[in-house]
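Reviewing the structure listed below.
Left out: one protein chain. Kept in place: all the others.
The block that comes next holds subunit A.
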Amino acid sequence: MPQFLTNKRLIILLGSIIILVALIGFSIRDRENITWPEKFVKDVTGFGQNIISKPVSAIEEFFDNVGRLRNTYEENEKLRTHLDKLAQLESDVTRLEKDNVELRKLLEKEDSLADYEPVQATVIARNPDRWYDLITIDQGESNGIEPDMAVMTASGLIGKVKNTSKFTSTVQLLSSNDAQNRVSALIQSDKSNYGLIEGYDDEKRMLKMTKIPSDAKVEKGQFVTTSGLGGVFPKGLVIGKVMELVPDEFGLTQTALVEPAASFYDLEHVMVSKRTMTKVLPEEDNRQQVLIEEEGL
């Protein structure tokens, strides 16, 4: 009898190892979206998460507000100085926007890579495992969210939608370590320099921007935004600031360390950007932009 017991245990052990390997293989496979049973479980779990997270959020926000009341005076002073400049800025922006629309009309090119529709969402959960930076938001397919859409806060890009279910979606933050998580980006200066945001330096807590041409003149403090060329993200979302520039191992390209503009912690409200323009770039006038990028590389 004991012999039989150990045999049974061995079979259970081996069986579970096989299933474990199969499941892990299944989940790390490169796939567009999750399967419907997964979606169903996510919706049900997300519903419960919503019920628990929302009231806790409200309480936390209340205490935050109370804390903020203390330095209202100083903040007010600071904001007032900003306000003086704002009026001028605002009129400039409207004028430029109008110009832009008119010029686009002249060129018969009304869509822009920079156009997007924002969808507001609230963060309801964060992966407590902390190996992989994933957050769950309370908007899903029913609000038109699709995988690969850009997710940002008021201060900048934070990640992209990894998968969606009916009422929730999972967002992969830029800080998670994933070789497939690449964002086409550009460094703003007189001549834009293109590159790829690829990977995150855990110790320095900065994003790595690779494939910058070796002759590109990049200075510390220049802004990095999305380029819109990846075919997924809209153009012009702020990613961060260049902090350091290092040549790569072969000396053909450079890598910049970029300090992210948005914090990846304490996320509460985020925006998902639905890009209005088509996802792929088959049009001829758009192809020009791809060529520019290739020249840059």
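Note that in this section contacts are C-beta pairs under 8 Å (C-beta built on N, C-alpha and C of every residue); 3 or more make two chains touch, one makes a residue touch a chain; residues count from 1.
Just so we're on the same page, contacts and distances are computed from a predicted model.
A single chain of the complex does not appear, and UniProt lists its protein name as "Rod shape-determining protein MreD", one of "Amino acid/amide ABC transporter membrane protein 2 (HAAT family)", "Deoxyribose-phosphate aldolase", "Rod shape-determining protein MreD" or "NitT/TauT family transport system permease protein".
When the whole complex is considered, the residue among A:38, A:75 or A:97 that touches the unshown chain is A:38.
Although one chain is hidden here, its contacts on subunit A can still be listed: residues 16, 19-21, 23-24, 26-28, 38, 41-42, 45-46, 48-49, 52-53, 56-57, 60, 123-132, 134, 136, 162-163, 170, 176-179, 202-203, 205, 263, 265-266, 268.
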